[in-house]
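Right, one structure below, let's go through it.
For this depiction, one protein chain was excluded, whereas all remaining protein chains were kept in their positions.
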Amino acid sequence: MTPQNAKPKNAKALSREQMAWRAAQDLPDGAYVNLGLGMPVLAANYAPGEREIFYHSENGILGVGPAAKPGQEDPELVDAGSRLVTLRSGAAIFDSAASFAMIRGGHLDITILGAYQVAANGDVANWDALMPNKGPLIGGAMDLAKGAKAVHIIMRHNTKDGSARLVAECTYPLTTPGKVNRVYTDLAVLDVKAGQFIAREIIPGLSRDELTARTDAPLAFADDCSELVAPELRA
Amino acid sequence: MTPQNAKPKNAKALSREQMAWRAAQDLPDGAYVNLGLGMPVLAANYAPGEREIFYHSENGILGVGPAAKPGQEDPELVDAGSRLVTLRSGAAIFDSAASFAMIRGGHLDITILGAYQVAANGDVANWDALMPNKGPLIGGAMDLAKGAKAVHIIMRHNTKDGSARLVAECTYPLTTPGKVNRVYTDLAVLDVKAGQFIAREIIPGLSRDELTARTDAPLAFADDCSELVAPELRA
Amino acid sequence: MINKVVGDVAQAMAGVASGASIMISGFGNAGIPAALIRVLSDNDLDNLTLIINAIRRVDECSPALFGERRVARVISTSFRGPDAWPSNFERQWMDGTVALEIQPQGTFAERIRAGGAGIAAFYTPTAVGTPLVEGRELRDFDGQTYVLETALTADVALLRAQKADRFGNLFFQGTQANFGTVMATAATLTIVEVEEISDVPLPPKQVHLPGIYVQRVVQVSRS
Partner (left out) sequence: MINKVVGDVAQAMAGVASGASIMISGFGNAGIPAALIRVLSDNDLDNLTLIINAIRRVDECSPALFGERRVARVISTSFRGPDAWPSNFERQWMDGTVALEIQPQGTFAERIRAGGAGIAAFYTPTAVGTPLVEGRELRDFDGQTYVLETALTADVALLRAQKADRFGNLFFQGTQANFGTVMATAATLTIVEVEEISDVPLPPKQVHLPGIYVQRVVQVSRS
């Protein structure tokens, strides 16, 4: 695939907030969900309000609530992004060993992670882009990707130079092989199944040909493939 | 060794309570101690009152207090012997996995166990006397004997038919090899060191020869070997 | 909305089937889910595997379970209790109709923890040098010998706790937690009988077991 422009010309790519919003719509009522740093953690702002979702933070919270209001912060209550947070009703707190026992033991329903690359066989690479002078950032991602019942990825469809992030085979070091179920990009929502990506939703104005050109892996389209429409959201 | 009478004729063997009392005198201030079922658990009644000792119960207590008084029992607060107990000040409660992590991790200072046999190399056998129609009773003994920093045994010096329990080699299945440091019997206090028993205290009236005859293993006498005198105690 | 509270013990036990492996909490009387155990023998189950430390309590709660030979296999840590010998279970152990796997209590607890924590196996020093590890895989680390033990999981875990809220969060009284906390993590379906359902969510620092590990809660008052 020839590198493209980072973003399509004839369609409006989703913003970070809109990608997070879209991912949030798929979180079911009663789900236990871990949100990775960056875009994934924004999803908590956009889940439909009537659903009860327990957000897990790998430093030891099940039931992360909204960010603490100024003046009401508890400096010792932080999430995995070191943000000062609150707890939702029914939350529990525990230590890191218990937290990763929960992750590794397969108890979380969904983890949403950022990534550099996702391959058509479900491999994900998100911890080391092999950049000079940039150290690796493993943290809890390998445990989460391996342990969660479902792995959802939020990432831009292409790199800044237009290269594909949805690839036939990851060129960056893997976080875990074969675990990704779904990818939310700024152009589409895609399932990962049987060695290919299956587009379920595409942003208005983007042709199937352009999505195919921007994807460096086997890509099919769901029979009910529809428009990916997200509300306007402030950053 | 020819079987003897169960008890010596010319000396008064210690009672269960007196053996427990003697073992309790060696529990230092600030020690974390697990007491096995039977005679060992009696030791808690006899430790010098000015010493702060934290008794561990493998079902999840560090800081077992005295038995609950009638009418003040909490039916959900039991020790490893299923006795309704209280907590001492500064006690903590945890689950069985945490309790055995504490045991196995080598954090307890002393465990006092009952036994069928102790060998001169420190082997102990206390879970299966190979009696017909008597099932094994492992419980937490193997973890405790392996994990505690020091293993003390309370047991009668001889069986009911007069056979030795302090032996050159255990004939019953081992609980753990090579871990016993000290044995409190109804006749003597003995250290286990360098492949032999070393008598440190002997009850009044019992000759060294008779103790030797009643011990089926290498037996030496400490230079400062003294009389083992325990107060009269009610059962 | 999350609501894990069910109306009665029959609903709580719905779907527990013949052939199931069932972990049961309890040490002494603390944490024994006596009402759930009784329902086990009301239902027409057989070929059960019981994973339980307090094996003799089963006979006390429900003589029919062994009496009617519904249990095929027991994994436990000891079974010679202080009471009159033999219980129904013990009779079946003696006549060889119940398979018994017996192991140190710490190994039992750690295997269950591993089962819930995604650890496939671990090396423990306990029981090395004893007949229990004959034929087993041993290995030295830093000059000490360890035995390989594998994780234990089950279809069902039965627990008792003092309080629960609708999220399935549990508060344990006294030493009620014992094996229950790890059993809940290692079973597909965790069912808990509790003294009290709290109408308000338990405060976070009072949650001894997070509701993620609990599927059903039922109130069974003992008082």
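Here the chain labels run A, B and C in written order, and each chain numbers its own residues starting at 1.
Please note the rule applied: a contact is a pair of C-beta atoms (placed from the backbone, for glycine too) under 8 Å apart; a residue touches a chain by one contact, two chains touch by 3 or more.
From a predicted model like this one, the values you see are computed outputs, not experimental measurements.
*Asks:* The complex has one chain that is not drawn here; which of the drawn chains does it touch?
*Replies:* Taken over the complete structure, the missing chain's partners among displayed chains are A, B, C.
*Asks:* For the full complex, which residue in A:S15, A:N59, A:N181 or A:T212 touches the chain that was left out?
*Replies:* A:N59
*Asks:* If I consider the whole complex, including the chain that's not displayed, which of A:D95, A:E169 or A:E227 touches that chain?
*Replies:* A:D95
*Asks:* For a quick check of understanding: of B:D29, B:E169 or B:E227, which residue touches the chain that isn't displayed?
*Replies:* B:D29
*Asks:* I'm checking contacts with the chain that's been left out. Which of B:P8, B:G36 or B:G63 qualifies?
*Replies:* For the chain that is not drawn, the touching residue is B:G63.
*Asks:* Just checking the interface: what residues of chain A touch the absent partner chain?
*Replies:* Missing-chain contacts on chain A: residues 57-61, 74-80, 82-83, 93-97, 99-101, 103-104, 123, 127, 133-143, 146-147, 173-178.
*Asks:* What chain B residues would touch the chain not displayed?
*Replies:* 29-30, 32, 52, 54, 62-63, 87, 89-94, 100-108, 147
*Asks:* List every residue of chain C that touches the chain not included in the displayed model.
*Replies:* Those residues of chain C that touch the unshown chain are 110, 114, 117-126, 139, 141-142, 144, 146, 150-151, 205-206.
Simple rule for what comes next: only the chains that are shown with their structure count from here on.
*Asks:* Please list the single chain whose C-alpha centre lies closest to the global protein C-alpha centre.
*Replies:* C
*Asks:* Compare the CA centroid of chain A with every other chain's and tell me the farthest one.
*Replies:* Looking at centroid distances, B is the chain farthest away.
*Asks:* Averaging only over C-alpha atoms, locate the centres of chain B and chain C and give their separation in whole Å.
*Replies:* About 30 Å, centre to centre.
*Asks:* In whole angstrom, how far does the Cα centroid of chain A sit from the Cα centroid of chain B?
*Replies:* 58
*Asks:* Return the residues of chain C touching two or more other chains; collapse runs of consecutive numbers into ranges.
*Replies:* Expected reply: 113.
*Asks:* So which stretches of chain A touch two or more other chains?
*Replies:* none
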